[in-house]
Structure formats: structure tokens, C-alpha cells
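For chain A:
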Amino acid sequence: MKLLNNKIIRWAAFFLVLIIAGLVVDNNYYLDILITVVFYACMASAWNIVGGYAGQVSVGHVAFLGLGAYTSTILFLKLNITPLIGIFAGGIMAMVLALLIGFLTIRLRGPFFTLSTIAIAEILLVLAVRFHGLTGGSEGLNIPYRPSVYNFVFKSYFTYYMMFILLMIAIVAVISYINKSRTGFYLRAVREDETAASSLGVDVLRSKLTALLVSAFFTGVGGALYAQYLLFIDPHTVFTVSFSTKVAALSIVGGIGTVIGPIVGSFILTPLEIFLRSQLGGTYQGLYLLIYGVIMVSVILIIPKGIYGALSDAIKRRRKQVKNELSA
Partner candidate 1 sequence: MTIDKVTKEFGGLKAVNDVSCTVKEGSIVGLIGPNGSGKTTLFNVISGVYKPTAGTIMLDGKDISYLSAHKKTMMGMARTFQVVKPFNNISVLENVMVGSYLHNHSHHRSEEFAKGILERLEIDQFADEYPKNLPLAIKKKVEIARALATSPKILLLDEVMGGLNPQETDQVLQTIVKLNEEGMTIVVIEHKMRCIMAIAEKVIVLDSGKMIAMDVPEVVAKNPEVIKAYLGDEYHAEDK
Partner candidate 2 sequence: MLKINNIASGYGESQVLFDVSLSIPEGQIVSLVGSNAAGKTTLINTISGLNRVWSGSIEFLGEDITKTSPADRVELGLVQTPEGRRLFPDLSVKDNLLMGSYLKSVRGKREKNLKNAYDLFPRLYERRDQMAGSLSGGEQQMCAIARSLMTCPKLLILDEPSLGLAPILIMQVFEIIKDIQKENVTILLVEQNVQQALKLADKGYVLESGKVTMEGTGEFLLHDDGLRKAYLGM
């Protein structure tokens, strides 16, 4: 129990520092960076639930993001339903899609599951372009800038920042809960060895499906929030597979299958990306993603557990060493 308290306190401190950072900055340029970092941390954490904990590598997660974004935006623009509700509707739509994907493909062996997620994201991309009556086609949809709580549009960047922080708190809380719960144990067992897991009474398919559903929900909610923040969505930003690979890269670099890993990944890579883009964007298009790729490949080859994974291993080893020395 003491450890748990400790952990809660540590997380509280972490979020407090983030919030204070937001208050101190008080500059839209830097707040935008903070928002982007937190947004990617959220998305990477959500992806990690299924990609890291359940070991089911999805590269089509952007489908959930896009569906969430389009659901809330369309509900608002066409039916004038407040995004406050729309955001959750977005999450739920993403879950519905996840359920469909899950039923169809979750039995598939690793690479084939991954391929089918890419295929589904690509299909949604084409559909979003095609049905422009609903989606605005490739021109996308604009959310009018009329700040109000009902419209869920705010003047202050800080308000958005707080929204994303709240989302992150929710994700971290759920993952921490899952981690300690039966589902969490079952997911890890499934990732390690499906046959052995099922021999211990683990319903493998159900566990994987649960992970996918939770992950899809948060990704959908994140997508809807992001749309509200940008006030604009188009198929090529919210349905492009490279978004998914980027999110996966954050988790891998940070440390796959850990609560903190994806956050570490986002806090390192996202500012790097923004920096590179602002410095070199015009002259060297694509350089930042190139660097992403290089970092991702090197991390897999050199520290497969990611930065956080490697660090915590080192700390554990150190502690053990100290303990041994003490006892000796």
C-alpha cells in the first residue's frame, strides 16, 4: 500500500509540474509545443495498451483517431451537438470500429494482424476523401472559431492544454489500474505465451479484444480533442498511416509495455521533431521523420527495451548490487 501511495504521489507531482509549466510559460508558441507533446504522449500511451501490453502491433491506430475526430466534428457541424458529448461519441465510435476489427482479425498471427490494421486505415482514408458530402472530402472540415463552452472552443491555449492533461491523467490512471488488475496480468501473460496463458484459464481473445477496445476509446477521444484544438481536420492528417508509425515509434523509443515509456518517448522525440521541423522544415522536407526512423531502428538494435526500460533495468541491477553488498 505504501508503494502505491508513493506512486500516486509521484504521478501527482509529475502532473503538477506539467500544469505549472503551462502556467509559467504563458506564451502560445511554447504552449503549443507542450500541448503537442502531451497529445502525442496520450496517443502513444493509448497505443501501448494494445501494442505493448497485448503485443498486438497495430499500425492502423490512426483509424481510431480519425474516426473520433470526424465523429465529434460532424456531430457538431451537422447536428450542432456539443463536442463535449461529441468527444465521447468519438471514443465510442472508435470502440465500435475496434470491435469490428477485433472480431475479424484479432485471431491473426502478429504480422497479419498488423497488415490488416494498415488496410483498414487506408480504406477509411479513401472513404473519407470519397464521401465529401459528409466529410468535406480532401479539403477537410473547418470548425468555426466561436469560443464558448458549448462549442468547446476556447480562447486560451491553456484551457486546451488542461484538456489534454486531463486525458493523459485518465489514460495513466486506467493503465495503472489495468496493470494491477486481472486484465493486466492476463494481457502480459498473453504477450509472453498464448498457449501457456490459455492453459491457466486466460481467455486469450477476450483479453486482446479488451485491450484493443480501451486503446481505441482513448485514441478516439484524443482525435476528437485534437480536432477541437486545430479547428480543422482533413483525411490526410487524421487518416494517414505515418501518424500511427510515429506513435508506435514514441512507445518503442521510450519503452514498450511500460506506463512511463511512451510518455518518455514523447517528451524526447516530439520537441526534437518540432525543433527540427522549424529549423530545417523548408529546406529538408522529411528530415525529421528520417531521424525518427533512424532513432527507431537504432533503439531496436541497441536497446530493445527502450530508454525507460533500459534505465529501470539499470536501476534495478544497481539496487540489487547495493543490497548484495549490504548483506555481504
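Quick note on the criterion: contacts are C-beta pairs under 8 Å (C-beta built on N, C-alpha and C of every residue); 3 or more make two chains touch, one makes a residue touch a chain; residues count from 1.
On how the list was made: all candidates are chains of the complex that A comes from, given by their letters.
Here the structure is a predicted model, which is why all the values come from computation and not from measurement.
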**Asked** In the complex, what candidate makes contact with chain A, out of 1 or 2?
**Response** 1
**Request:** Report the residues of chain A in contact with candidate 1 in the complex, numbered from low to high.
**Result:** 180-182, 185-186, 188-189, 192-193, 195-204, 257
